[in-house]
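Shown here: the complex without one of its protein chains, the others still in place.
Here the chain labels run A and B in written order, and each chain numbers its own residues starting at 1.
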Amino acid sequence: MTSVATTATTQDAPRARPGSRRSWAWLGLVPFLLFALLFLAAPVLLLVAGSIHDNAGSLTLQNYQDLARPDIVLAFRTTIEISLVTAVVGTLFGFLMAYAVILAGLPGWLRAPLVTFAGVASNFAGVPLALAFIFTLGQLGLVTLWLKNTFGLHLYQEGFSLFTQTGLELVYLYFQLPLMILIIAPAIDGLKKEWREAAENLGATSRQYWRHVALPILMPSLMGTAILLFGNAFGAQATAYQLTGGTIPIVAVKIGAQISGDVLHNVGLGYAMAMGMVVIMSVAIGGYLLLQRKAERWMR
Amino acid sequence: MGHTQRASLVLLSAAAVFAGAVPAVAQSPAASTAPAMSMDALVAAAKTEGALNVIALPRDWCNYAAAIDGFKAKYGLTVNEINPNAGSGDEVQAIIANKDSGGPAAPDVVDVGLSFGPDMVAQGLLQPYKVSTWDQIPDSVKDADGNWYGDYYGVLAFETNTAVVANPPKDWSDLLKPEYKGQVALAGDPNVANQAIQTIIASALANGGTLDDVSAGLTFWKQIVDAGNFVPVIATSPTVAHGDTPITIRWDYNALANKDQAAADSGLVIDVAVPASGPFGGVYIQGISAYAPHPNAAKLWEEYLYSDEGQNAWLSGYCYPARFDAMKAAGTLDATSLAKLPDATGAIFPTLDQLNAAKALIADPAKGWNAVVGAPPAAASTAP
Partner (left out) sequence: MSQSPTTIASTVAAQAVATGSGKPGSHRRRRDRLVWWVVLIIGVTYFVLPLFATFQVSLGMTVPFKAYTNTFNDPKFWYSLLYSAVCAIGTILFSIALIVPTAYWARLKVPRARPAIEFITLLPFVVPPVVLVFGLIQVYGGGPPLGLPITSTDLGSTFLLIAAYVVLSLPYMYRSVDNGLRAVDIQSLTEAAQSLGAGWPTIIFRVILPNVRLSVLSGAFLTFAIVMGEYTIANFLARPAFGPYLSFLGRTKTFEPAAVTLISFGLTWLAMAMIALIGRKSRGRVTVVAVK
């Protein structure tokens, strides 16, 4: 890597004065911390402050008490369900797709288009995504009509509907899967080919390879990314709103309605719900960070 | 123009420039009795400000495209069209959020549902202004102090995509017919959208309810959901035209605008029918923001809207403008637009109190839309 012998330089300050050296080094992080303070701390503090005030401006804990309202509890439960399902399915199938183009022996040129496509698709959400799926699986959708005309299968009569929780989960996968592909690809890259070949040399079957070699190595990354996917789905709002018009209770949609809607909105309640989101996401992210640490071992 | 006139005009302009140039930081609501400017002075002052910020004005809503473009052509001002998708509540929020900045996101004028007027006055968000044609606006739709004033009204109508629905509904009870499985939608989320709320009120009237108690409307929509006829997608012009929400209820001017667009786009025929049991009307109101960054441009805009030209612009969008009766008597209504205007005689208009009560009921988590109607049944069987 370097073609110059790295001699131990005595050019920098010696390690003999840890106190002053350490404080000097922290200065290098000031730009970042300043940015975070200016543009991230501000809204987060607003969140906290707003959640303990009511519309008249006085301090109150009523907003947090209101979180126990059945419709809000339902919203949290529904959103968690949707996020869990799309995280698990997204992790599974996203991993399979990523593995397929990286290590499964398929033509190498497949990888680049899939990864770049994943980059675009991972942010394809909101109005265009909802419309695209309505055009595909709506009552007059491409697939719906094709199934009717070719197989005589009336999707909507059989009980399927795009505008249900299941339908929404199907739509969410469109940006969950690509996100998984993008994030797990480097981890799969780290799964060295030699390991598989060595395992086979030792007489391992495919299943044994997976069970004892590949999956243990990948598991922290997989679980970590699953948690990331959970968070991604949990915060999504525009797609759900456009597709189901607020009939499926989603926390982010409810927050939007309280903060910027009309009919008797309660801004403080919106912020309190957002704090609920913060707590749930923090737990998820904490789990992600933990698993990241474990995954780092194998990446070296 | 004589010396003194020119001098006073210059003085007025200078004052306007000064007023416009001072950054709108911590601006308090304008004094309630500012002396009315002459039209020329107003135009000059507005031109100095140079721009107008409008919000929540889709170009095909009452043909606002004609009003905006006409205003731009006549006075040469730039018009910043903020968030055309916004609902009335979003407009209020935009004023509050931007009251100290006077920037491009701060609306100068708002066009909101009737029930928002008194609320906004109470919150100090409007500044009064009486246009030169003030007296021709009916008293029932304007604030005595001039803070808000009705701009146009329309009636609710069924909007049906005839390529998908062979037999369009003619009245509220038709919506329960089994042939409409999975085809009926609301044009908004009842928790926040004015059009959806008004639809529920109107349907209440047709089902034994009264303007003071609209719970019959909620039960009616529950019946629609139970019959499997409800599709939870928010209906918009494209979803009707594409057939995903083939039947919806919207203001007649929106339905008619969509009818024109669909015919031009793809030859699709959209049927627009006022419910047989009687028309139900809704009024929208104009107001100038108390924190308007361009107050003179705002006033000029109001003068334009309430001039014959502005009123006819709305008329061409199938809306009944506020000065309708006066202009009809004077014969200044545009004949072509008038001929195409849907009939709204006998329309029922809820009062402010009734509107507020209805909104409160619909939004109530225990007794309102979410509780009574809620999410549609998951396995709603529908015919394609």
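Definition applied: contacts are C-beta pairs under 8 Å (C-beta built on N, C-alpha and C of every residue); 3 or more make two chains touch, one makes a residue touch a chain.
Computed from a predicted model, the values in this text were never measured in an experiment.
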Interface residues of subunit A (partner: the chain not displayed) = 1-4, 6-7, 9, 11-12, 22, 25-26, 28-29, 31-33, 35-36, 38-40, 42-47, 93, 96-97, 99-101, 104-106, 110, 112-113, 115-117, 119-129, 131-133, 135-136, 141-143, 173-174, 177, 182, 186, 192-195, 197-202, 204, 206, 211-213, 215-217, 228, 231-232, 235, 237-238, 242, 252, 255-256, 259-260, 271, 274, 277-278, 281-282, 285, 288-289, 296, 299-300
Task = Could you list which residues of subunit B touch the chain missing from the display?
result = 23-26, 58-60, 80, 82-85, 97-105, 236-238, 241-242, 261-262, 265-267, 293
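The rule we apply is simple: only the chains that are shown with their structure count from here on.
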Note = Here the gap between subunit A and subunit B, centre to centre from mean Cα coordinates and rounded to Å, is 39
Inquiry  = Quick check: in the complex, which residue numbers of subunit B touch subunit A?
reply    = 87-90, 92-93, 116, 164, 182, 185-186, 188-189, 191-192, 194, 197, 231-234, 239, 242-244, 359-360, 362-363, 365, 370-371, 374-376, 378-384
Request  = Would you mind writing out the residues of subunit A in touch with subunit B in their complex?
outcome  = 69-71, 134-135, 138-140, 144-145, 148, 154-159, 161, 163-166, 241-249, 257, 259-265
